[in-house]
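The other protein chains are all here in position, but one chain of the complex has been omitted.
Each chain carries a letter (A, B and C) given by its place in the written order, and its residues are counted from 1.
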Amino acid sequence: METQAATSPETVPSKTEKHPSGDSRFRILEVFAKRHGCRQDALIEILHKAQELFGFLDEGLLLFIARTLKLPPSRVFGVATFYHHFTLTPQGEHTCVVCMGTACYVKGADRLLATVEKASGIKAGETTSDAKLSLLTARCIGACGIAPAVVYDGEVTPRQTPQAVTERIKAWLNHGSH
Amino acid sequence: MDRLKIATAWMGGCSGCHMSFLDLDEWLFDLAAAVDVVYSPVIDVKVYPRGVDVCLIEGAVANEDNLELLLQIRERTRILVAFGDCAVTGNVTAMRNPLGNADPVLNRAYLRPEDLHPRLPAEPGILPALLPRVLPIQEAVPVDYYIPGCPPPAARIRAILQQLVAGQVPTQTGADLTYG
Amino acid sequence: MDHIDLLETKNRELRTRKPLCLRVCMAAGCMSSNGQAVKDSLEKEIRAAGLADQVEVRRVGCLRLCCEGPLVASDPKGELYQKVTPDDAHAVVAALKNGNGELKRGDLQHPFFSRQMSIVLENSGVVDPERIESYIAADGYQALHHALMEMEPKDVVDTVFRSGLRGRGGAGYPTGLKWSTVAKTSGDRKFVVCNADEGDPGAFMDRSVLESDPQRVLEGMAIAAYAVGATQGYIYVRAEYPLAIARLNTAIRQAKQLGLLGGGIFESGFTFNVEIRIGAGAFVCGEETALLASVEGRRGTPRPRPPFPAESGLWGMPTLINNVETFANVPPILRRGAEWFAGIGTQQSKGTKVFALAGKIQRTGLIEVPMGMPLRTIVEEIGGGAPEGNQIKAVQTGGPSGGCIPANELDTPVDYESLVRLGSIMGSGGMIVMDQSTDMVDVARFFMGFCMDESCGKCIPCRAGTVQMHALLEKILKGQATLRDLQRLEELCDMVKNTSLCGLGQTAPNPVLSTLRFFREEYLHRLRSLPISPGIPILPNGSHHGPPVAEAAKT
Partner (left out) sequence: MAAKTLTIDGRLISAAEDQTVLQAAKDAGIQIPTLCHLEGLSDIGACRLCVVEVAGSNKLLPACVTRIAEGMQVRTDTERLRHYRRMVLELLFAERNHVCAVCVANGHCELQALALALGMDHVRFEYRFPKYSVDITHHSFGIDHNRCILCTRCVRVCWYIEGAGTKNVAGRGAECRIITDLNQSWGTSETCTSCGKCVQACPTGALFKRGSAVAEMERDRTRLEFIVNAREKKQWIV
């Protein structure tokens, strides 16, 4: 996943035939917006697409979206920060999402989270300084039947134990990408 | 009937509330005629006595001494009155709380680069340590009545005291209740 | 497509079916337990055995018993294999021909299966959720055809009204009444919105329905649209449910291709389009006015009602909002009649309810039972009670808006009114079982933390009140609270419940209130005496009065 959105507000022109940064992802995003008729009510869909393309939503990207949809920047920022799915900071190479839904919680999700926090040295919502791992929590991923569940890089994994998560996290932190 | 024993105490505050109290001028003579002032920064008593009827506390709980005294006051006092905004809300005294603990203010006050020998004061037993967080007094002990104001105007203090002296439950309405 | 085409599609599907079938659960639970590899392995094994023309390996939705996944069902033998691994493929295929390999066979006579009743889930685990023909073969879209061709919109509304169907999203508002309000309100355009923002922690009913039988939801929405006069529909689904989103997209595409969505459905004048809107992680968007704001691309904050969405919803137009399970009930009601549906359940609560059974219980999974079934039957017979011989202590229903029902109330029938009487709610159907090891104050704190994080921040009681209630619960858990704190907590519960703007705030105190009602002693034994007792002031940072010294001052 790309995690660098090298843009700044100054580099975004009001008309965007081609983004001056030369980053083709802006073009893809613009085409996507046009498919929605650049409708202002499609803001959330476009934020989803932008995050999918860039990994996170930085200022330049939000401003680009505001201009594409002709919305005030304050609206775009307000919406992007309302929904927890959107992130305004770069994510690590790997993500570990500990489900904190009720079923997972009563089956010890809090202990799993504590284990990951200890193994990685970061708190939920943070990314390790080497950008290897982002640790997140989810309010419920709807996998209650197989609780407690943890999502490693998008893959839902059932019935996790502190040992299992430690192994997984240690492997990522020690060996990097593979 | 026994004469009412009244006390006032000064914690983490600017003494403005006491100044306002002194603004009661000649009415203070009437008060002195009706009650005994048994403890106050304006009289020379070192130990808070037992069996106090009413105590007005100015200031927030900012250091260990404040806390110790407050607990003693609560134990030895029938009616405890939070006297002024610092006592009621923390007010200016508590403005350091958002900084997390006492370190930032101590460092800012004592460890200035322009000082020749910057050092934090540390005199155990003499200088009370600051609490990590300043408390309005009701966060530390139960309080019976509150007189907001920074400072509370003299007339308001008088109204409350008059009711207490008369053995009434003090009522404060409307203009008796202004912060700031 | 006309009716003949529909029947032809159905017959072709049934005609071309192979005599043997292995149904492989491919809902999110089993998928996460390696379900895809099991399916691949089975297909490979069948090809290798030269049985490809006799055996169909069918991807199906939820087979219910999530805790034993991956699950594979074998037809026509009627066997269910549990915890199937890719290596079991040989044994599964051998079993087709009466081989008796080493397989963990599920007991289909177990109450987990025998006490269930399927309406909403009738196709779950049966049809292939990614092939519309499979749905049509199970009489799919017959109800829509029936409605469009043989009924006036008002008759459709009337049928739903007479069925006694009530909203499955939580509050139980009569569905027919809602439809009739939207139908009667005039507007240039009208909308039908499916609320699939299943946000309750501990609930996965809607996810399973969408993953297992998405066409049924589309058909229900189309029938509703016809009944109320809408032409555009939206499905608001959580981003956390990628598989459900993918299957819905497939379902919409296929329905459009066959002319079952879009312009001139069944060659009538009725047009209905459906778009998916993906939520972005905000529980409050389950509240209908917040959901509408979100569909419009805004911050998902609720607004006061009235006006209700039925009168003024999306872009100010009359809008019908029902949840997934409600829409999923509609096709069978139209197909089999209002009287049939009204004959199931209790006087006030008709039909069935899907529950997601989870927590400290032997058998976790998805269940559908008639309304009015005692809670005890659900947790003890169907769920098999708590594992390892533990005692069930409470059952939590209704998620963060609900309450904890104590074990001694397990004989309560599950219907809307009975649960409310116990201080809980039906909710969308999450049912979390708790045993002796569960700390009820901690549970209350857990839900309050949830509500605090999910509060939109618009109204003060919810935004600031949940923060204060959470702080008080933490204080109680740490053993630093006094009776005075408990009184304040109760006062806050009352205030937040009565003054909050929307359902989130109004119900946020429920988990506290219900645990206080049934497990008060767990709160009381954590309290300490009033702070007036010498030497122990209340310190907000948690530490007792010991030396609360600013340590740095000494260094």
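By our rule, a contact is a pair of C-beta atoms (placed from the backbone, for glycine too) under 8 Å apart; a residue touches a chain by one contact, two chains touch by 3 or more.
Just so it is clear, the structure is predicted and the values come from calculations on it, not from any experiment.
Participant: For the chain that is not shown, enumerate the shown chains it touches in the whole assembly.
Facilitator: Visible chains that the missing one touches: A, B, C.
Participant: In the complete assembly, which of A:33, A:63 or A:112 touches the absent chain?
Facilitator: Once the missing chain is taken into account, the touching residue is A:63.
Participant: Among A:82, A:105 or A:172, which residue is in contact with the omitted chain in the full complex?
Facilitator: Answering carefully, the residue with contact to the hidden chain is A:82.
Participant: Just to verify: which one of B:38, B:57 or B:94 makes contact with the chain not shown?
Facilitator: That would be B:94, which touches the missing chain.
Participant: Considering the whole complex rather than only what is displayed, give the residues of chain A touching the chain that is not shown.
Facilitator: Against the left-out chain, chain A lists 9, 59, 62-63, 66, 71-78, 81-82, 84.
Participant: Need a quick check: the contact residues on chain C for the chain that isn't drawn.
Facilitator: So the residues of chain C touching the unseen chain are 282, 299, 303-304, 452-461, 463-468, 471, 488, 491-492, 495, 498-501, 540.
Participant: When the complex is taken as a whole, what residues of chain B touch the one chain not shown?
Facilitator: These residues touch the chain not displayed: 82, 85, 88-92, 94-95, 97-100, 133, 136, 138-139, 143, 145-146, 148, 150, 172-175, 177-180.
Note that in this section only the chains that are shown with their structure count from here on.
Participant: What chain is the most remote from chain A, judged by the mean position of CA atoms in each chain?
Facilitator: B
Participant: Quick check: how many Å separate the C-alpha centres of chain A and chain B?
Facilitator: 51
Participant: Please tell me the distance, in whole Å, between the geometric centres of chain A and chain C computed from their C-alpha atoms.
Facilitator: 25
Participant: If we count contacts the way the header does, which residues on chain A are in touch with chain C in the complex?
Facilitator: Chain A residues touching chain C: 39-45, 47-48, 75, 78-79, 82-86, 100-103, 105-107, 138-147, 149, 155-158.
Participant: Taking the touch rule as given, give the residues of chain C at its contact with chain A in the complex, in rising order.
Facilitator: 28-29, 31-33, 66-67, 69, 198-204, 207, 238-241, 277-283, 294-301, 356-360, 364-366, 396, 399, 430, 432, 434, 438, 443, 446-447, 450, 453-454, 456
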